[in-house]
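The complex is shown incomplete by one protein chain, all other protein chains being positioned as in the whole.
Presenting subunit A:
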Amino acid sequence: MNGSTNGGTATYSPEQVFPMEVWGEIFRYLLPRDLESCSNATPEWRELLAPKNASFMIPLAFPTLASHLTLKDLLNCRLVCRNWRNGVDNFFQTHPVHYADVADHERNHIHCPYGFRQFRPVDLLKMESFLEENDENPRYNPFTMTRTVVYREGERQAITLDADPVENQILRVRAAFKRFLTMCGSEMWHCWMIFTDEDTTQEDIYMLTQSYLELMPNLKTLTIGVLGENFYRINLTQQSMSPQLMRLVQSHPLPVLKDLVKLNVDSVPTILEIEMLTKHSHLKKLFWKSNTNHSIQDQETPDEEREMKQLEVLRICPFTRGNMAKLNLPSLSFNLRVLDLYVQNEDLGSVFRSVSRFRQSLRYFNLQFCGDIPEEFSENLDLPLVETVKINAQFSKVRNIDFLLTCPSLKMLELATSSSVVRQRDVVLPWVSLKKVEMKYHVSPSLSKWSDRTNTSVTVNSETIIQFDGWENCMYSSNIWELLPKLEVLKVFIRSDIVEDHDESVSDMHIWWVFMTTDFQRFIYTKKQQEVFLEEERPNEDSVDSVD
(Lines give C-alpha, C1' and ligand atoms only; values in the text may rest on other atoms or scores of the structure.)
Protein backbone atom coordinates (compact mmCIF):
# COMPACT_ATOMS: atom_id res chain seq x y z
CA MET A 1 0.00 0.00 0.00
CA ASN A 2 2.82 2.45 0.45
CA GLY A 3 3.58 2.50 -3.23
CA SER A 4 6.06 -0.31 -3.63
CA THR A 5 6.44 -1.35 -7.23
CA ASN A 6 5.19 -4.71 -8.18
CA GLY A 7 7.82 -7.25 -7.20
CA GLY A 8 10.52 -4.56 -6.90
CA THR A 9 12.10 -3.04 -3.84
CA ALA A 10 11.71 0.71 -4.54
CA THR A 11 9.06 2.46 -2.46
CA TYR A 12 7.39 5.79 -3.16
CA SER A 13 5.36 8.01 -0.97
CA PRO A 14 1.76 8.23 -2.20
CA GLU A 15 2.36 11.82 -3.30
CA GLN A 16 5.04 10.69 -5.70
CA VAL A 17 2.48 8.50 -7.43
CA PHE A 18 -0.55 10.83 -7.51
CA PRO A 19 -1.22 14.24 -6.05
CA MET A 20 -3.23 14.05 -2.83
CA GLU A 21 -6.37 15.41 -4.54
CA VAL A 22 -6.34 12.45 -6.92
CA TRP A 23 -6.02 10.02 -4.01
CA GLY A 24 -8.95 11.81 -2.41
CA GLU A 25 -11.00 11.11 -5.54
CA ILE A 26 -9.92 7.47 -5.53
CA PHE A 27 -10.86 7.01 -1.88
CA ARG A 28 -14.39 8.04 -2.66
CA TYR A 29 -14.82 4.74 -4.49
CA LEU A 30 -13.31 2.47 -1.89
CA LEU A 31 -15.14 0.35 0.65
CA PRO A 32 -14.84 1.14 4.36
CA ARG A 33 -12.56 -1.80 4.96
CA ASP A 34 -10.11 -0.67 2.29
CA LEU A 35 -10.26 2.90 3.54
CA GLU A 36 -9.28 1.69 6.97
CA SER A 37 -6.28 -0.13 5.52
CA CYS A 38 -5.32 2.99 3.58
CA SER A 39 -5.54 5.13 6.67
CA ASN A 40 -3.13 2.79 8.37
CA ALA A 41 -0.71 2.80 5.43
CA THR A 42 0.92 6.23 5.62
CA PRO A 43 0.55 9.35 7.75
CA GLU A 44 -0.36 11.44 4.67
CA TRP A 45 -3.26 9.23 3.82
CA ARG A 46 -4.45 9.17 7.38
CA GLU A 47 -4.56 12.94 7.44
CA LEU A 48 -6.45 13.00 4.17
CA LEU A 49 -8.91 10.44 5.45
CA ALA A 50 -9.33 11.87 8.97
CA PRO A 51 -12.53 13.83 8.32
CA LYS A 52 -14.02 10.72 6.81
CA ASN A 53 -13.15 8.75 9.91
CA ALA A 54 -16.57 8.68 11.46
CA SER A 55 -18.17 7.89 8.13
CA PHE A 56 -16.09 4.87 7.26
CA MET A 57 -15.40 3.60 10.74
CA ILE A 58 -18.97 3.01 11.73
CA PRO A 59 -19.65 0.29 9.15
CA LEU A 60 -16.72 -1.61 10.60
CA ALA A 61 -17.97 -1.09 14.12
CA PHE A 62 -21.57 -2.13 13.37
CA PRO A 63 -21.20 -5.80 14.15
CA THR A 64 -19.79 -4.85 17.55
CA LEU A 65 -22.33 -2.12 18.15
CA ALA A 66 -25.39 -3.91 16.86
CA SER A 67 -26.37 -5.56 20.11
CA HIS A 68 -26.66 -2.10 21.68
CA LEU A 69 -28.93 -0.65 19.00
CA THR A 70 -32.60 -1.17 18.29
CA LEU A 71 -34.10 -1.76 14.88
CA LYS A 72 -35.25 1.83 14.70
CA ASP A 73 -31.76 3.09 15.43
CA LEU A 74 -30.30 0.85 12.77
CA LEU A 75 -32.79 2.08 10.22
CA ASN A 76 -31.99 5.67 11.17
CA CYS A 77 -28.32 4.94 10.65
CA ARG A 78 -29.11 3.93 7.08
CA LEU A 79 -30.28 7.49 6.47
CA VAL A 80 -27.15 9.24 7.72
CA CYS A 81 -24.93 8.86 4.69
CA ARG A 82 -24.04 6.40 1.98
CA ASN A 83 -21.25 4.76 3.93
CA TRP A 84 -23.47 4.17 6.93
CA ARG A 85 -26.22 2.80 4.74
CA ASN A 86 -23.78 0.39 3.12
CA GLY A 87 -22.54 -0.52 6.58
CA VAL A 88 -26.00 -1.41 7.87
CA ASP A 89 -26.90 -3.32 4.70
CA ASN A 90 -23.63 -5.18 4.83
CA PHE A 91 -24.21 -5.99 8.46
CA PHE A 92 -27.60 -7.53 7.76
CA GLN A 93 -26.35 -9.42 4.77
CA THR A 94 -23.31 -10.92 6.47
CA HIS A 95 -25.05 -11.54 9.77
CA PRO A 96 -28.40 -12.92 8.69
CA VAL A 97 -29.04 -14.31 12.15
CA HIS A 98 -29.78 -10.81 13.34
CA TYR A 99 -32.32 -10.48 10.62
CA ALA A 100 -34.68 -12.57 12.68
CA ASP A 101 -34.70 -9.69 15.14
CA VAL A 102 -35.56 -7.29 12.37
CA ALA A 103 -38.38 -9.24 10.81
CA ASP A 104 -39.51 -10.24 14.22
CA HIS A 105 -39.45 -6.98 16.02
CA GLU A 106 -42.55 -7.88 17.90
CA ARG A 107 -40.31 -10.53 19.42
CA ASN A 108 -42.89 -13.17 20.17
CA HIS A 109 -44.49 -12.95 16.77
CA ILE A 110 -42.77 -16.01 15.29
CA HIS A 111 -40.06 -18.08 16.82
CA CYS A 112 -37.64 -18.53 14.00
CA PRO A 113 -33.95 -18.64 14.71
CA TYR A 114 -33.01 -18.95 11.05
CA GLY A 115 -34.35 -15.64 9.94
CA PHE A 116 -36.85 -16.72 7.36
CA ARG A 117 -39.66 -14.61 6.14
CA GLN A 118 -43.03 -16.04 7.01
CA PHE A 119 -46.23 -14.86 5.40
CA ARG A 120 -49.47 -15.66 7.03
CA PRO A 121 -52.55 -14.07 5.50
CA VAL A 122 -52.56 -11.43 8.19
CA ASP A 123 -48.94 -10.47 7.46
CA LEU A 124 -49.64 -10.06 3.78
CA LEU A 125 -52.72 -7.97 4.36
CA LYS A 126 -50.73 -5.66 6.59
CA MET A 127 -48.15 -5.29 3.85
CA GLU A 128 -50.72 -4.91 1.12
CA SER A 129 -50.50 -1.18 0.57
CA PHE A 130 -46.76 -1.34 0.70
CA LEU A 131 -46.62 -4.03 -1.95
CA GLU A 132 -48.86 -2.01 -4.28
CA GLU A 133 -47.44 -1.64 -7.73
CA ASN A 134 -46.46 1.92 -7.43
CA ASP A 135 -43.50 3.94 -8.63
CA GLU A 136 -42.92 5.31 -5.16
CA ASN A 137 -42.27 1.96 -3.60
CA PRO A 138 -38.82 0.45 -3.95
CA ARG A 139 -38.36 -2.58 -6.14
CA TYR A 140 -35.06 -3.28 -4.47
CA ASN A 141 -35.37 -4.78 -1.06
CA PRO A 142 -32.16 -4.45 0.95
CA PHE A 143 -33.45 -6.81 3.58
CA THR A 144 -34.08 -9.93 1.53
CA MET A 145 -30.91 -11.56 2.63
CA THR A 146 -33.04 -14.42 3.75
CA ARG A 147 -33.35 -17.11 1.11
CA THR A 148 -36.32 -18.81 2.72
CA VAL A 149 -39.95 -17.93 2.37
CA VAL A 150 -42.87 -19.51 4.15
CA TYR A 151 -46.35 -19.00 2.80
CA ARG A 152 -49.31 -20.25 4.77
CA GLU A 153 -52.78 -19.86 3.48
CA GLY A 154 -54.52 -21.31 6.50
CA GLU A 155 -55.07 -19.53 9.81
CA ARG A 156 -57.80 -17.49 8.26
CA GLN A 157 -59.40 -16.80 11.56
CA ALA A 158 -56.48 -14.45 12.08
CA ILE A 159 -57.82 -12.10 9.44
CA THR A 160 -59.73 -9.55 11.39
CA LEU A 161 -58.26 -6.45 9.88
CA ASP A 162 -61.14 -5.19 7.82
CA ALA A 163 -64.73 -5.76 6.98
CA ASP A 164 -64.05 -7.34 3.60
CA PRO A 165 -65.54 -10.85 3.26
CA VAL A 166 -63.02 -13.61 3.89
CA GLU A 167 -63.13 -14.81 0.26
CA ASN A 168 -62.09 -11.38 -0.98
CA GLN A 169 -59.41 -11.13 1.63
CA ILE A 170 -57.91 -14.43 0.52
CA LEU A 171 -57.79 -13.16 -3.04
CA ARG A 172 -56.04 -10.05 -1.81
CA VAL A 173 -53.59 -12.16 0.18
CA ARG A 174 -52.72 -14.18 -2.91
CA ALA A 175 -52.24 -11.04 -4.98
CA ALA A 176 -50.01 -9.52 -2.31
CA PHE A 177 -47.84 -12.63 -2.12
CA LYS A 178 -47.52 -12.64 -5.89
CA ARG A 179 -46.36 -9.03 -5.82
CA PHE A 180 -43.84 -9.90 -3.16
CA LEU A 181 -42.54 -12.73 -5.33
CA THR A 182 -42.35 -10.43 -8.34
CA MET A 183 -40.03 -8.26 -6.29
CA CYS A 184 -37.76 -10.88 -4.76
CA GLY A 185 -38.93 -14.36 -5.78
CA SER A 186 -35.79 -14.97 -7.80
CA GLU A 187 -33.71 -14.54 -4.64
CA MET A 188 -35.51 -17.35 -2.85
CA TRP A 189 -33.85 -20.75 -2.47
CA HIS A 190 -36.12 -22.44 0.00
CA CYS A 191 -39.89 -22.30 0.03
CA TRP A 192 -42.71 -23.72 2.08
CA MET A 193 -46.21 -23.37 0.68
CA ILE A 194 -48.98 -24.55 2.91
CA PHE A 195 -52.48 -24.50 1.47
CA THR A 196 -55.72 -25.50 3.02
CA ASP A 197 -58.64 -27.37 1.52
CA GLU A 198 -61.06 -24.84 2.92
CA ASP A 199 -62.90 -23.27 -0.07
CA THR A 200 -60.03 -24.36 -2.26
CA THR A 201 -60.37 -26.82 -5.12
CA GLN A 202 -57.55 -28.87 -6.57
CA GLU A 203 -57.59 -26.62 -9.64
CA ASP A 204 -57.02 -23.61 -7.38
CA ILE A 205 -54.09 -25.26 -5.66
CA TYR A 206 -52.55 -26.25 -8.97
CA MET A 207 -52.95 -22.81 -10.46
CA LEU A 208 -51.59 -21.03 -7.38
CA THR A 209 -48.58 -23.31 -7.15
CA GLN A 210 -47.94 -22.85 -10.84
CA SER A 211 -48.06 -19.07 -10.67
CA TYR A 212 -45.93 -18.85 -7.51
CA LEU A 213 -43.30 -21.26 -8.79
CA GLU A 214 -42.92 -19.32 -12.00
CA LEU A 215 -41.74 -16.40 -9.91
CA MET A 216 -39.20 -18.46 -7.95
CA PRO A 217 -37.01 -20.02 -10.62
CA ASN A 218 -33.98 -20.59 -8.38
CA LEU A 219 -35.53 -22.77 -5.70
CA LYS A 220 -33.37 -25.51 -4.24
CA THR A 221 -35.81 -26.97 -1.77
CA LEU A 222 -39.57 -26.89 -1.94
CA THR A 223 -42.30 -28.06 0.37
CA ILE A 224 -45.90 -28.06 -0.78
CA GLY A 225 -48.50 -29.16 1.67
CA VAL A 226 -52.25 -29.11 1.89
CA LEU A 227 -53.80 -29.17 5.31
CA GLY A 228 -57.40 -29.74 6.12
CA GLU A 229 -59.36 -27.53 8.41
CA ASN A 230 -57.78 -27.58 11.87
CA PHE A 231 -54.73 -29.32 10.42
CA TYR A 232 -56.36 -32.65 9.78
CA ARG A 233 -55.39 -34.52 6.64
CA ILE A 234 -57.45 -33.31 3.78
CA ASN A 235 -59.98 -35.29 1.91
CA LEU A 236 -60.06 -34.00 -1.62
CA THR A 237 -62.88 -36.03 -2.99
CA GLN A 238 -62.61 -35.12 -6.64
CA GLN A 239 -59.35 -36.75 -7.48
CA SER A 240 -60.33 -37.74 -10.97
CA MET A 241 -58.34 -36.54 -13.94
CA SER A 242 -61.06 -34.83 -15.86
CA PRO A 243 -60.41 -33.62 -19.43
CA GLN A 244 -60.90 -30.14 -18.07
CA LEU A 245 -58.04 -30.67 -15.65
CA MET A 246 -55.80 -32.04 -18.39
CA ARG A 247 -56.47 -28.95 -20.48
CA LEU A 248 -55.52 -26.80 -17.51
CA VAL A 249 -52.21 -28.63 -17.17
CA GLN A 250 -51.52 -28.21 -20.86
CA SER A 251 -52.30 -24.53 -20.94
CA HIS A 252 -50.45 -23.75 -17.69
CA PRO A 253 -47.56 -26.18 -17.39
CA LEU A 254 -45.53 -26.12 -14.21
CA PRO A 255 -42.13 -24.49 -14.62
CA VAL A 256 -39.09 -26.76 -14.40
CA LEU A 257 -37.00 -25.76 -11.40
CA LYS A 258 -33.52 -26.61 -12.57
CA ASP A 259 -31.80 -26.25 -9.21
CA LEU A 260 -34.36 -28.16 -7.19
CA VAL A 261 -32.66 -30.75 -5.00
CA LYS A 262 -35.25 -31.57 -2.40
CA LEU A 263 -38.98 -31.84 -2.85
CA ASN A 264 -41.47 -32.47 -0.13
CA VAL A 265 -45.07 -33.00 -1.19
CA ASP A 266 -47.60 -33.53 1.52
CA SER A 267 -51.17 -34.50 0.62
CA VAL A 268 -51.30 -32.39 -2.50
CA PRO A 269 -53.81 -33.08 -5.28
CA THR A 270 -52.87 -35.96 -7.54
CA ILE A 271 -52.55 -33.74 -10.56
CA LEU A 272 -49.93 -31.59 -8.86
CA GLU A 273 -48.17 -34.67 -7.51
CA ILE A 274 -47.81 -36.20 -10.95
CA GLU A 275 -46.76 -32.97 -12.62
CA MET A 276 -44.15 -32.17 -9.97
CA LEU A 277 -42.62 -35.64 -10.24
CA THR A 278 -42.61 -35.63 -14.03
CA LYS A 279 -40.99 -32.23 -14.25
CA HIS A 280 -38.28 -32.85 -11.68
CA SER A 281 -36.55 -36.09 -12.46
CA HIS A 282 -33.24 -34.61 -11.30
CA LEU A 283 -34.27 -34.59 -7.63
CA LYS A 284 -31.90 -35.94 -5.00
CA LYS A 285 -34.31 -36.05 -2.11
CA LEU A 286 -38.00 -36.77 -2.28
CA PHE A 287 -40.38 -36.80 0.65
CA TRP A 288 -43.74 -37.86 -0.51
CA LYS A 289 -46.79 -38.06 1.65
CA SER A 290 -49.87 -38.98 -0.27
CA ASN A 291 -53.39 -38.55 0.92
CA THR A 292 -54.72 -41.31 -1.27
CA ASN A 293 -54.43 -44.74 0.19
CA HIS A 294 -56.01 -46.48 -2.73
CA SER A 295 -54.17 -46.83 -5.99
CA ILE A 296 -54.71 -44.36 -8.73
CA GLN A 297 -55.80 -44.84 -12.31
CA ASP A 298 -52.51 -44.32 -14.04
CA GLN A 299 -50.63 -46.95 -12.09
CA GLU A 300 -50.59 -49.42 -14.97
CA THR A 301 -48.45 -47.23 -17.16
CA PRO A 302 -45.31 -46.08 -15.40
CA ASP A 303 -44.09 -43.06 -17.28
CA GLU A 304 -40.74 -43.54 -18.94
CA GLU A 305 -39.88 -39.88 -18.47
CA ARG A 306 -40.11 -40.26 -14.74
CA GLU A 307 -36.69 -41.79 -14.30
CA MET A 308 -35.21 -40.40 -11.12
CA LYS A 309 -31.68 -41.65 -11.53
CA GLN A 310 -30.15 -39.18 -9.11
CA LEU A 311 -32.45 -39.84 -6.21
CA GLU A 312 -30.55 -40.55 -2.99
CA VAL A 313 -33.14 -40.11 -0.28
CA LEU A 314 -36.72 -41.27 -0.54
CA ARG A 315 -39.48 -41.15 1.99
CA ILE A 316 -42.89 -42.46 1.03
CA CYS A 317 -45.98 -42.41 3.14
CA PRO A 318 -47.94 -44.55 2.59
CA PHE A 319 -46.03 -47.04 0.48
CA THR A 320 -48.48 -48.62 -1.94
CA ARG A 321 -48.24 -50.29 -5.28
CA GLY A 322 -49.87 -47.27 -6.90
CA ASN A 323 -47.26 -44.92 -5.51
CA MET A 324 -44.48 -47.23 -6.56
CA ALA A 325 -45.74 -47.33 -10.10
CA LYS A 326 -45.92 -43.55 -10.17
CA LEU A 327 -42.26 -43.38 -9.24
CA ASN A 328 -41.17 -45.98 -11.76
CA LEU A 329 -39.22 -47.68 -9.04
CA PRO A 330 -36.73 -49.80 -11.03
CA SER A 331 -35.12 -46.66 -12.40
CA LEU A 332 -34.21 -45.58 -8.87
CA SER A 333 -32.00 -48.48 -8.05
CA PHE A 334 -28.60 -46.91 -8.64
CA ASN A 335 -28.05 -44.19 -6.10
CA LEU A 336 -30.68 -44.57 -3.43
CA ARG A 337 -28.99 -44.56 -0.04
CA VAL A 338 -31.78 -43.71 2.35
CA LEU A 339 -35.25 -45.19 2.27
CA ASP A 340 -37.99 -44.35 4.67
CA LEU A 341 -41.31 -46.15 4.28
CA TYR A 342 -44.65 -46.05 5.95
CA VAL A 343 -46.52 -49.21 5.14
CA GLN A 344 -50.10 -49.80 6.08
CA ASN A 345 -51.98 -53.02 5.50
CA GLU A 346 -49.71 -54.03 2.65
CA ASP A 347 -48.21 -57.43 2.21
CA LEU A 348 -44.83 -57.09 3.91
CA GLY A 349 -43.32 -59.72 1.64
CA SER A 350 -43.98 -57.74 -1.50
CA VAL A 351 -42.69 -54.60 0.20
CA PHE A 352 -39.45 -56.42 1.02
CA ARG A 353 -39.13 -57.66 -2.53
CA SER A 354 -39.51 -54.10 -3.81
CA VAL A 355 -36.98 -52.76 -1.33
CA SER A 356 -34.46 -55.44 -2.23
CA ARG A 357 -34.08 -53.77 -5.61
CA PHE A 358 -31.88 -51.23 -3.87
CA ARG A 359 -29.50 -53.87 -2.60
CA GLN A 360 -26.52 -52.27 -4.31
CA SER A 361 -26.76 -48.87 -2.70
CA LEU A 362 -29.07 -48.72 0.30
CA ARG A 363 -27.40 -47.81 3.61
CA TYR A 364 -30.32 -46.70 5.75
CA PHE A 365 -33.74 -48.28 5.98
CA ASN A 366 -36.56 -47.05 8.14
CA LEU A 367 -39.83 -48.92 8.17
CA GLN A 368 -43.00 -47.92 9.91
CA PHE A 369 -45.33 -50.81 9.68
CA CYS A 370 -48.94 -51.10 10.55
CA GLY A 371 -50.62 -54.42 9.94
CA ASP A 372 -50.16 -58.08 10.60
CA ILE A 373 -47.22 -60.26 9.85
CA PRO A 374 -48.26 -63.85 9.13
CA GLU A 375 -47.07 -66.52 11.49
CA GLU A 376 -44.90 -68.29 8.96
CA PHE A 377 -43.33 -65.25 7.45
CA SER A 378 -40.32 -66.33 5.45
CA GLU A 379 -39.43 -63.34 3.25
CA ASN A 380 -35.98 -61.83 3.58
CA LEU A 381 -34.87 -58.25 3.40
CA ASP A 382 -31.98 -58.63 1.02
CA LEU A 383 -29.85 -55.55 1.66
CA PRO A 384 -26.18 -56.52 1.96
CA LEU A 385 -24.92 -52.95 2.44
CA VAL A 386 -27.51 -51.57 4.81
CA GLU A 387 -25.98 -50.22 8.03
CA THR A 388 -28.96 -48.80 9.86
CA VAL A 389 -32.33 -50.46 10.18
CA LYS A 390 -35.15 -48.94 12.15
CA ILE A 391 -38.40 -50.80 12.41
CA ASN A 392 -41.35 -49.29 14.11
CA ALA A 393 -44.19 -51.76 14.32
CA GLN A 394 -45.60 -50.48 17.53
CA PHE A 395 -49.09 -51.76 16.83
CA SER A 396 -48.16 -54.97 15.09
CA LYS A 397 -46.88 -58.32 16.15
CA VAL A 398 -43.37 -59.00 15.04
CA ARG A 399 -42.62 -62.59 15.96
CA ASN A 400 -39.00 -62.52 15.02
CA ILE A 401 -36.57 -60.46 13.01
CA ASP A 402 -35.05 -63.32 11.09
CA PHE A 403 -35.82 -61.43 7.89
CA LEU A 404 -32.87 -59.19 8.73
CA LEU A 405 -30.41 -62.06 8.55
CA THR A 406 -29.64 -61.10 4.97
CA CYS A 407 -28.27 -57.72 6.11
CA PRO A 408 -24.73 -58.61 7.20
CA SER A 409 -23.37 -55.04 7.46
CA LEU A 410 -25.85 -53.94 10.08
CA LYS A 411 -24.39 -51.50 12.58
CA MET A 412 -27.41 -49.98 14.17
CA LEU A 413 -30.70 -51.63 14.91
CA GLU A 414 -33.71 -49.96 16.36
CA LEU A 415 -36.78 -52.02 17.03
CA ALA A 416 -40.15 -51.02 18.37
CA THR A 417 -42.95 -53.49 18.54
CA SER A 418 -45.68 -54.61 20.86
CA SER A 419 -44.52 -56.75 23.72
CA SER A 420 -46.18 -60.00 24.56
CA VAL A 421 -45.61 -61.92 21.36
CA VAL A 422 -41.94 -61.31 21.05
CA ARG A 423 -41.20 -62.88 24.37
CA GLN A 424 -42.50 -66.23 23.22
CA ARG A 425 -39.82 -66.63 20.64
CA ASP A 426 -36.42 -65.17 20.45
CA VAL A 427 -35.14 -62.20 18.66
CA VAL A 428 -31.76 -63.06 17.29
CA LEU A 429 -28.90 -60.64 17.08
CA PRO A 430 -26.37 -62.38 14.87
CA TRP A 431 -24.65 -59.29 13.49
CA VAL A 432 -21.12 -59.15 14.81
CA SER A 433 -20.79 -55.65 13.31
CA LEU A 434 -23.55 -54.17 15.50
CA LYS A 435 -22.56 -50.99 17.28
CA LYS A 436 -25.85 -49.76 18.61
CA VAL A 437 -29.01 -51.60 19.55
CA GLU A 438 -32.17 -49.92 20.70
CA MET A 439 -35.30 -51.75 21.74
CA LYS A 440 -38.22 -49.42 22.01
CA TYR A 441 -41.55 -49.68 23.71
CA HIS A 442 -42.19 -53.01 25.34
CA VAL A 443 -39.70 -55.15 23.53
CA SER A 444 -37.84 -57.16 26.09
CA PRO A 445 -36.55 -60.02 24.03
CA SER A 446 -34.19 -62.69 25.05
CA LEU A 447 -31.21 -62.69 22.77
CA SER A 448 -29.70 -65.87 21.61
CA LYS A 449 -26.37 -66.63 20.11
CA TRP A 450 -26.55 -66.94 16.38
CA SER A 451 -24.19 -69.84 15.80
CA ASP A 452 -26.08 -72.01 18.22
CA ARG A 453 -29.33 -70.99 16.78
CA THR A 454 -28.38 -72.33 13.36
CA ASN A 455 -27.84 -75.71 14.92
CA THR A 456 -31.06 -75.71 16.83
CA SER A 457 -33.37 -74.72 14.10
CA VAL A 458 -36.67 -74.10 15.84
CA THR A 459 -36.37 -74.06 19.55
CA VAL A 460 -33.72 -72.19 21.36
CA ASN A 461 -31.55 -73.99 23.79
CA SER A 462 -31.78 -72.11 27.02
CA GLU A 463 -28.01 -72.47 27.47
CA THR A 464 -27.25 -70.21 24.54
CA ILE A 465 -29.45 -67.34 25.49
CA ILE A 466 -27.53 -64.26 26.30
CA GLN A 467 -27.97 -63.60 29.98
CA PHE A 468 -30.26 -60.79 29.31
CA ASP A 469 -33.60 -61.30 30.90
CA GLY A 470 -32.23 -60.69 34.32
CA TRP A 471 -32.15 -57.49 36.22
CA GLU A 472 -30.65 -54.29 35.09
CA ASN A 473 -27.69 -54.61 37.47
CA CYS A 474 -26.68 -57.95 35.93
CA MET A 475 -26.45 -56.57 32.45
CA TYR A 476 -22.73 -56.00 32.44
CA SER A 477 -22.20 -59.60 33.40
CA SER A 478 -24.07 -60.66 30.30
CA ASN A 479 -22.22 -62.40 27.52
CA ILE A 480 -23.67 -59.97 24.97
CA TRP A 481 -20.53 -57.86 25.23
CA GLU A 482 -18.45 -60.79 24.09
CA LEU A 483 -20.83 -62.01 21.45
CA LEU A 484 -21.15 -58.58 19.88
CA PRO A 485 -17.61 -57.23 20.25
CA LYS A 486 -18.30 -53.90 18.54
CA LEU A 487 -21.35 -53.02 20.59
CA GLU A 488 -21.11 -49.54 22.01
CA VAL A 489 -24.62 -48.73 23.13
CA LEU A 490 -27.42 -51.01 24.14
CA LYS A 491 -30.70 -49.39 24.96
CA VAL A 492 -33.41 -51.66 26.32
CA PHE A 493 -36.52 -51.66 28.35
CA ILE A 494 -35.58 -53.84 31.26
CA ARG A 495 -36.55 -54.80 34.77
CA SER A 496 -35.02 -52.48 37.26
CA ASP A 497 -33.78 -53.26 40.72
CA ILE A 498 -34.47 -49.77 41.90
CA VAL A 499 -36.99 -50.25 44.65
CA GLU A 500 -39.30 -47.39 45.27
CA ASP A 501 -41.11 -47.36 48.58
CA HIS A 502 -44.52 -46.51 47.26
CA ASP A 503 -44.33 -49.03 44.45
CA GLU A 504 -45.49 -52.42 45.50
CA SER A 505 -45.23 -54.22 42.20
CA VAL A 506 -41.51 -53.90 42.02
CA SER A 507 -40.95 -57.01 39.99
CA ASP A 508 -43.01 -55.62 37.14
CA MET A 509 -41.28 -52.33 37.04
CA HIS A 510 -39.52 -51.83 33.73
CA ILE A 511 -37.49 -48.81 32.89
CA TRP A 512 -35.37 -47.52 30.07
CA TRP A 513 -31.80 -48.41 30.52
CA VAL A 514 -28.79 -47.51 28.44
CA PHE A 515 -25.74 -49.71 28.63
CA MET A 516 -22.46 -48.55 27.20
CA THR A 517 -19.21 -50.31 26.36
CA THR A 518 -17.27 -47.79 28.39
CA ASP A 519 -19.26 -48.74 31.47
CA PHE A 520 -18.77 -52.39 30.67
CA GLN A 521 -15.02 -51.85 30.57
CA ARG A 522 -15.16 -50.01 33.86
CA PHE A 523 -17.15 -52.90 35.27
CA ILE A 524 -14.57 -55.43 34.09
CA TYR A 525 -11.80 -53.25 35.52
CA THR A 526 -13.46 -52.96 38.93
CA LYS A 527 -14.12 -56.66 38.94
CA LYS A 528 -10.46 -57.38 38.28
CA GLN A 529 -9.42 -54.95 40.97
CA GLN A 530 -11.66 -56.74 43.40
CA GLU A 531 -10.20 -60.08 42.41
CA VAL A 532 -6.67 -58.76 42.93
CA PHE A 533 -7.72 -57.41 46.28
CA LEU A 534 -9.18 -60.74 47.32
CA GLU A 535 -6.04 -62.53 46.23
CA GLU A 536 -3.90 -60.24 48.31
CA GLU A 537 -6.06 -60.91 51.30
CA ARG A 538 -5.53 -64.62 50.95
CA PRO A 539 -2.29 -65.97 52.33
CA ASN A 540 -0.23 -66.86 49.30
CA GLU A 541 0.89 -70.39 49.88
CA ASP A 542 3.23 -70.59 46.88
CA SER A 543 5.28 -67.63 47.98
CA VAL A 544 5.51 -68.99 51.49
CA ASP A 545 6.87 -72.20 50.07
CA SER A 546 9.52 -70.44 48.05
CA VAL A 547 10.76 -68.47 51.03
CA ASP A 548 11.14 -71.57 53.00
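The definition used in the following text is that a residue touches a chain if its C-beta (ideal position, glycine included) is under 8 Å from a C-beta of that chain, and two chains touch if they have at least 3 such contacts; residues count from 1.
Keep in mind that, in the parts below, contacts and distances are computed from a predicted model.
K.L.:
Refer to UniProt and select, among "DNA polymerase delta subunit 2", "SKP1 component: dimerization-like protein", "S1 motif domain-containing protein" or "S-phase kinase-associated protein 1", the name of the complex member that is left out.
P.N.:
"S-phase kinase-associated protein 1"
K.L.:
Quick one: which of A:Leu69, A:Val313, A:Cys370 or A:Leu385 touches the chain that's been left out?
P.N.:
Spelled out, the listed residue whose C-beta touches the missing chain is A:Leu69.
K.L.:
For a quick check of understanding: of A:Leu30, A:Met57 or A:Leu385, which residue touches the chain that isn't displayed?
P.N.:
Answer from the full complex: A:Met57 touches the omitted chain.
K.L.:
Where does subunit A touch the missing chain, residue by residue?
P.N.:
36, 39-40, 43, 46, 50-51, 53-55, 57-58, 60-61, 64-65, 67-71, 73, 75-85, 102-103, 105, 123, 126-127, 130, 136-138, 140-144
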